[in-house]
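Missing here: one protein chain of the complex. Every other protein chain is in place.
This part shows subunit A:
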């Protein structure tokens, strides 16, 4: 059991590549052909929208509307990407402001949720508390309902305290929604780190908090990273609160801003696609950077030994 979280992340993932004991149509060869065909269909269905988004983002406007659709023989342009960041009339575009707002809101709320969640998770894991299970259940219960349910009450409350259309309002609500998830997920990681490390460190002359910081925390880093990425993705993608609680271009985050491009008399699909690509990139990059920790995080946090 004395396994650190690090050890559970193998340097080179070793997978059991044996296919499931399932026979379709007899021979191994027939099965693999069928599997490949099915997977290809699946991949096309899944990836086509992404591909189409990327293509649209680099097409001239007239090619976007071409019938029959042009898959390869079109003029490549980066004009839409320029429009994402630069206003046609000069200066910063509304979209680029929205992206900056997204970075601010998602970043700060993730940091806050992690800063608050890690000590809480540690405390819930290590100490005997009164009605601990009930407290943890209560914390989780805030995630039981879909966020949409509470949008109206929160809107009214925010209007009373003047948080409507402020970055702080969004940061607070995202932190509140990420915190239960952070506490539960990180508690799973803390449970995996034997408390004896801290006990031993306390016998060696450290206080409880020092023992946590010097011995437990370093072992938690992969788990915290994975959790933070999840929180970041949630805050980055969040749409419902963003559209209800913000209205001005100065405060609005990217999801409602991009949605706002659709509507009106004409839709600049090239701009929509380009801003969607820009919007999707950070999440992809983050998920890619921590992919090993993500897998370890999802399985380690969930599976009890």
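As a working rule, contacts are C-beta pairs under 8 Å (C-beta built on N, C-alpha and C of every residue); 3 or more make two chains touch, one makes a residue touch a chain; residues count from 1.
The working rule: contacts and distances are computed from a predicted model.
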"histidine kinase", "Carbohydrate ABC transporter ATP-binding protein (CUT1 family)", "succinate dehydrogenase" or "ABC transmembrane type-2 domain-containing protein" - which is the UniProt name of the missing chain: "Carbohydrate ABC transporter ATP-binding protein (CUT1 family)"
Candidate in contact with the missing chain, chosen from A:66, A:100, A:115 or A:129: A:129
Which residue, A:215, A:236 or A:279, contacts the hidden chain when the whole complex is considered? A:215
Since one chain has been left out of the picture, which residues of subunit A touch it in the full complex? 1-2, 4, 6-7, 127-132, 194, 196-197, 199-207, 215, 218-219
